[in-house]
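Here the complex is missing a single protein chain, while all its other protein chains stay put.
Order as written gives the chain letters A, B and C; numbering starts at 1 within each chain.
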């Protein structure tokens, strides 16, 4: 596998997404089939202010985005997620989170990517994977269709 | 199964969560082991402004919250999610989304709940399930611990 | 949704599969988008002879087959599984197991079906779902291709 797009292009994909901007997601490094993405800590992302726990949906969002853009590196365009699995392992220490995502299989129509999320002390907070629809929708004028 | 908490109590659980407040999640109806929850449409929730697609992580968040509070009805307290599966079926028509979640199994330590998300025209947009840790953490002074 | 094949046809799909025959899977009833399938108890299916626990892989196989043939009803042909999720709820009482599977979404290319497995006393033993590739592979002379 060899990345079909460069860091600037995949960052532009990420930045034009309103929810990613709200989360503060930043792609910091890419390889042929992987990337690293960071997310800053903020109170609005918590499920419990007392326990300082990040909402499970926020961690799922980080995994979905990190895996989705890793898949985009391989596909050359953004890809819609078919399904997402998220495993929660440990409460994060308050501070920026980092996801590392990599494509483990790119088939003719489907791409599978997995990610690990670590807190600022390096603890594994969550992990997961997506299956994405990787075939380009040529007949939609370049628009990416919903998954099914 | 018989709900151990009432609508007012489970709503209070939901409302004290900053990310749920930001999403605008509202529990509108409960039964013994199920609930209905709504989420308003807003631009910040989109992954693509052109295609008006809700971010996959937002739908995962809605499923996690709906299932988590359905599990809370049965457990009598909030429960940490162990893992979350989200399936994406169709792009939503712009407008409020509704999740219906139900507990399908409550064991001694784990609770499984599933949910369906529909758009304002009744289309099935996403579905999923959580496994949650249902045992109360008595030795933590009522605080709910992270999953593992 | 309306079943495109009849009971005899879907049974023939199931019966020509060697592993299904070894498991003893039998489709006992179908509807437009659902079916019921039974599996007899036998010692070779256990993970623990002392505890009389059915192997998790056997329950996953039952869910995969039940969901797969439910999807075949809707597709009109057999479909390869893209991914499979299985949740384990309770040890089965020794005796025949029954799975009920239903298609919850059939899109242009992907089909999602879910199933519940109950033991001979009606206890929920396991549940799960598959995503299957539903598009027929016309260019393969009617052969069903691997998922990706």
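Note that a contact is a pair of C-beta atoms (placed from the backbone, for glycine too) under 8 Å apart; a residue touches a chain by one contact, two chains touch by 3 or more.
Predicted model, so just to flag it, every value in this text is computed and none were measured.
Residues 16-20, 22, 43-51, 53, 55-58, 60-62, 64-65, 68, 80-91, 143-144, 146-148 are the ones on subunit C that touch the missing chain.
Residues 85, 87, 89-90, 104-105, 107, 112, 116, 124, 127, 129, 131 of subunit A touch the missing chain (whole complex, contact as defined above).
By the touch criterion stated above, the residues of subunit B touching the omitted chain are 82-83, 85, 105, 107-112, 131, 133, 147-148.
Note that only the chains that are shown with their structure count from here on.
Because contacts link each chain to all the remaining chains, their graph is best described as complete.
Of all chain pairs in this entry, the one linked by the most C-beta contacts is A-B.
Two copies of one chain, subunit A and subunit C, form a contact in which over half of the residue numbers belong to both partners. The centroid of the Cα atoms in subunit A and the matching centroid in subunit B are 21 Å apart. Centres computed as Cα averages put subunit A at a distance of 31 Å from subunit C. In subunit A, the residues touching two or more other chains are 82-83, 85, 147-148.
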